[in-house]
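Everything on this sheet refers to the single structure shown next.
Note that one protein chain of the assembly has been removed; the remaining protein chains are unaltered in position.
Labels A, B, C and D are assigned to the chains in the order they are written; within every chain, residues are numbered from 1.
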Amino acid sequence: MTTRYDATAAMEIVNAGTPGASCVDGGVLFLEPESVADSIRTLRDSEESDLVFLSNLTAVDHERHFEVVYHLQSLDRNHILQVKARLTDREDPVLPSLTGVYHGAHLQEREVYDLFGIRFEGHPDLRRMFLWDGFPGYPLRKDFLQMPGQIRAGLPGFPHESEENAWPVPGSVPQRPMHPNDPQPEGDVVVAEDDGEAEA
Amino acid sequence: MSDFGFHLAFWSLAAMTIGGASMIIISRNLVHAVIWLVMSMLGVAGLYLTLSAEFIAVVQVLIYVGAISVLMLFAIMLTPRAERDNSQNIKTAGPAGLVVIMVMIATMWVAIDTDWGAVREAALTEQARLIGESLIKHYILPFEIGAVLLTAALVGAIALARQDDEDAAVHAASLQAELEGDGSVDPVDVVDPPLPSDGEAGS
Amino acid sequence: MTDLAGLSSVFGAWYDFRDLNNLQRLITEWIAEWGPDWLASIVTGVLGALGILAVVGPTLLILIWVERKVISRFQQRYGPNRVGPKGLLQPVADAVKLILKEQLAPRAADKLIFFLPPVLIFVPGILIWGVLPFGPRMSVADLNVGVLFLLAVSGTAVLVIFMAGWSSNNKYALFGAMRAVAMSISYEVPMVLALLTLVVFSGTMSINGIVEWQQQEDVIFILLFPLSAIAFFFAASAELNRTPADISEAESEIVAGYHTEYSGMRFGLFYAVELGNTLVVSGFIATFFLGGWWLWGLDQWVPSWIILLAKTAAVYFLLIWTRGTLPRLRIDQLMSFCWKALVPATLLFVVVAFVERTLILSEGWDTTVALPIMAVFNIALTLGAIMLFARVARPAPLRRPARIRMAGADIGGLRAARDVASRREEPQLQVGGD
Amino acid sequence: MTTADDTRLAMQEDSHLAMQGTIEALTTGDGSEPVVVNLGPQHPSTHGVFRLKVTLDGEIVQDAEMRIGYLHRSMEKLAEERTYTQNIPFTDRIDYLAAMSNNLAYCLAAEELLGVEVPPRAQAIRVMFAELQRVASHAMANGTFINDCGAWHTPLFYMFRDRERVLDMFEMTCGARLTTNYMRIGGVAFDLPDELLPTLESFLADMPERIADYEALLMENEILHARARGVGVISPELAVNSSLSGPVLRATGVPWDLRKANPYCGYEDYEFDVPVGEQGDCFDRFLVRMAEVKESLKILRQVVDTLPDGPYLADVPLHARPEPGEAYARVESPRGELGFYLVSDGGPAPYRFHCRPPSLINLTALKEMSVGGTLADAIVTLGSIDIVVGEIDR
Partner (left out) sequence: MIIGLEHYLVLGALLFCIGFFIALSKKNAVGVLIGVELMLNAVNLTLVAFSRFGTAEVALSTQVFVVFIIAVAAAEVAVGLALALVVYRNRQTISVDRTTLLKG
């Protein structure tokens, strides 16, 4: 059974070398963003933790800060450790790249850069992977394509759940402006504002 | 030799041969030139047939059209496109033309004027067998020398064309020089580059 | 011909369809009586050409259907059965579709050389048919340099393929063309040597002569020279760019090889000639190695060209079979197989043929006794050569068997991998290797 | 003597000739410039819209660079707008050749978030369909791999015959062949129809002799050995370091299988084995996949024998709101380690929905595998890694 590796033990290992581990919160090891690569290298090389397999590398946008999440797995000892690094700077989030430590981080870091805009220093080929280079903005950020007036991305509530956030909550997700071609509601007749518009 | 079919064949094949050859002079692209060459060779093979030399015609098609032209196409493919112009060298074209015209007049005159003696009606039949036998019996020595020559050519061509990695470096450097446009590279510099210290002392 | 029950009056009569030559001779004699003699020669030429086109034309269409149906049978599916009864009109539908399709030409293509190949590729395809003997006197041109003519004409096809590939200004096409040219040239050598053994043994280069020699000696060459037959079969399938040597149009690597840029009827021509070539080559394999129009006396009764077509169908099925099942070889493996296996093998058999021929001629051995002994010896030699090749010429990675072990209890990373690898007992699955 | 500018003049004059020429000189290893060939999005053997820019020196591959994103539907953004149950159909479309494994992985992650206990019958049904999906997916993988080696679809159609039977079983239970959308948070959507078990019995009865056919048809094939042995080799150390997983990792000799290492859905109750290769080349991957199909059949046999009855779906409220937190569940899909990382903020929809794509991560080492080989080897290597473009681009 894959056990969760004890984060505090990992913290000692990292701090034994170059001090880079900030704290442990709920079984997750938090690392200083500047020295992420070196700390993880010590975790990988140390005989006791033996975290040789980078299972997953992704990022989460918590609006106030970014969190880059690593899942490191030891194949021989069959335990897994979740490591996070917090980036508060939203304009130019930078993190040292893991490609020196794990060859598997190449594509996953490019994906995080492509969808979140987090730059990884030292990545040999940091280009957008899915989107074309001229794509404006980074799609997976919460404020990407935010509609005016919307509090934040995501589903406000279940459709039927309660009256006050029944779908669509007035103001929370604004209605698309009515278009003359839309099926007109029976009540008031919508007259096209400027007469110049050609009859559809 | 006189019926209509033969005349048609001879004149069309002659036109094909001379046409192909002259198109080589005119065409600018080297690959076109080779393809016109192939056409004229096929014309010559046809002429052999009109002279009822079947064996030679088939050998001509097999070796010239089948092998030599493909060899030339390979050579053209190995050299860069920039070298594929087939244009004449204007300076030497003029005098060469004169020399060629004089040679042509001389040979034509000799061909038409001299009396070639009795003309034989029957053509040679069973060429393959006869040539084979004469190669073994009467011309055994030239046959052996030919074999040695072909082997020598084979080994020579391979030795020349083989490329060991030292040459590759020279070639890559010279290609780079060509791209930067600063003339050719001295192979010696590439093979054993001057030590850094010599560099400062030298320049 | 023996006079079987007074049937001799039938033989030689114009309606004796066993040998269509009688019909042709009748027509030319009739013309010669009243018309000028050049008209007679033209008519014979036209008749011969018509005969060939009558055979080639419809068979090209039928072959498309045959090939797709047979391969579908290999693959547990029905094959074309929508158009017409049992899908018989499928080739017609394909042809109509190809004719109606627009014929594109890439803008930067070299116009002159781009438009020529579809036409020129037909020339060698049809010329070769002229030399195939359908019956004792039934071949359009019975050249006494027939074998050499066959090789020369199939050599020119290489040039046309190169023109097609080079002129369509497409990297895949150029790859296809270069591969096709390199392969065709190197596979001509084993073809020449395989045919050399036959020419040496039968003493003549005319293909009809070879068939008559087999008829005289009551033996078919595949028994005498099996390795030359195999070498010729493989070299011919490589020359035709068919699997397992269809690297010049390997659609999984270089899309469609040299005819990538051709669409519409131009592609149709390439496709038709490919099938036509396959038929004529299987015809030649049948003629050289299976005795052509002769079958131990049966050709007295059954018209000779039916026997030939039957044998051609058999060899054609073999070609489809290899195409249907074998994966493709890489270009360097094909080259090394040609130069390291086929050429030495055929050279060996050329020497054997010379020795045996001199034994028969100079020593005066009686052929009825000598040939069976030589056949047995040659077959043994073939098996020996194949075993030797199978053992000696295997590239390094193929010598060790590919082994699969079951991880059993120790699941884990690199340390577990070392444990699994260092186990002594037999791996569960061992494949390949000698 | 020709001065420098003389040659430059000549070169300029030649370069204008080069302009109207057609194709730059094809190299023969003598250092002239290499050819860049696009195994473009539209190519018969790239298993979908996937572009590989291959720099070739003659036939030898010097550099292989991937250009992907043609099938990017930004599923991770869409999933943030839909409730946990509405996201299940997305997971079918991520890896459309192994939809069942995707559903399973997502449901496991969601159940970990919601803290739902799955009834035993549902777990057994999930194992059954995950293994059936592995048989179908490996049939596809091996078939297309041999197709890339050049065999004219014959082995592919043999293996499609078995894949058809598996897809019929899927259709029988959940109505869809490819995008099954069969699993729900807390169990499976429908109970097994009555006619499923008999079909599964006859399927299990026929398969062993079918597999014997494949082994006879393919294992001893000299040309397949020549084309696949020693091609696209990767060492175990580099494989582990580049996070390869699934048959590609096991072919190098590393015995890592999530079903054994981190058993989910009751895999620990079933007795099966994990095949491991030796050289890590294309042919070993092919052998590992063939052996895995046999192991899956063993598991299916045991599942059918010990299928418990009882509820097939835990009573999970349709509109469950998970506690704020996160979950990372991983499944051994036919292509490798498929993981789902869900972050919840208490809302109806997941705050962050991330899928660990085994196909994409297995491609990190494609460059190391194909450089040095010929163009044909690069195609065979790509086929042996068995990628699905839907999973790469998500």
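Quick note on the criterion: contacts are C-beta pairs under 8 Å (C-beta built on N, C-alpha and C of every residue); 3 or more make two chains touch, one makes a residue touch a chain.
All values derive from a computational prediction rather than experimental measurement.
Colleague: By the contact criterion defined above, which parts of chain B meet the unshown chain? Give residue numbers in ascending order.
Modeller: Chain B touches the chain not shown through residues 1-2, 6-7, 10, 14, 17-18, 21-22, 24-25, 30, 33-34, 37, 40-41, 44, 47-48, 50-53, 55-56, 59-60, 63-64, 67-68, 71-72, 74-76, 78-80, 83-89, 92-93, 96-97, 99-101, 103-104, 107-108, 111-112, 116-120, 123-124, 127, 130-131, 134-135, 138-139, 142, 146, 149-150, 152-154, 156-158, 160-161, 163, 167, 170-171, 174-175, 178, 184, 187.
We adopt the following convention: only the chains that are shown with their structure count from here on.
Colleague: Touching both chain A and chain D: give me those chains, sorted by label.
Modeller: Both chain A and chain D are touched by C, going by the contact rule given at the top.
Colleague: Which two chains are joined by the greatest number of C-beta pairs in contact?
Modeller: Summing C-beta contacts for every pairing gives the maximum at C-D.
Colleague: Greatest Cα-centroid separation from chain B: which chain?
Modeller: Farthest from chain B by mean C-alpha position: A.
Colleague: With centres defined from CA atoms, tell me which chain sits nearest the overall protein centre.
Modeller: Central chain is D.
Colleague: Compute the distance, rounded to whole Å, between the mean C-alpha positions of chain A and chain C.
Modeller: So the centre of chain A lies 62 Å away from the centre of chain C.
Colleague: Calculate how many whole Å lie between the centre of chain A and the centre of chain B, each centre taken as the average of the chain's C-alpha atoms.
Modeller: Here chain A and chain B have centroids separated by 68 Å.
Colleague: When the centre of a chain is set as the mean of its C-alpha atoms, what distance in Å lies between chain B and chain C?
Modeller: Comparing mean C-alpha positions, chain C is 31 Å from chain B.
Colleague: Would you pick out the residues of chain A that each touch at least 2 other chains?
Modeller: 52-53, 75, 78
Colleague: On chain C, where are the residues touching two or more other chains?
Modeller: 110, 166, 178, 411-414, 416
Colleague: Under the touch definition given earlier, write down the residues of chain D that touch chain C in their complex.
Modeller: Result: residues 22-23, 26, 35, 37, 43-45, 59, 146-154, 157-158, 161, 217, 219-221, 223-227, 229-230, 236-237, 240, 252-257, 260-261, 273-279, 281, 283-284, 287-288, 291, 374-377, 379 of chain D touch chain C.
Colleague: Write out the stretch or stretches of chain D touching chain A in their complex.
Modeller: 68-69, 72, 74, 76-77, 80-83, 238, 240-244, 254, 256, 261-263, 319, 328, 330, 337, 339, 341, 343, 345, 347-349, 351-352, 354, 356, 360-361, 363-365, 393
Colleague: In the complex formed with chain B, which residues of chain C make contact?
Modeller: So the residues of chain C touching chain B come out as 37-38, 41-42, 110, 112-113, 143-145, 148-149, 151-153, 155-156, 158-159, 162-163, 166, 178, 181, 185, 188, 205.
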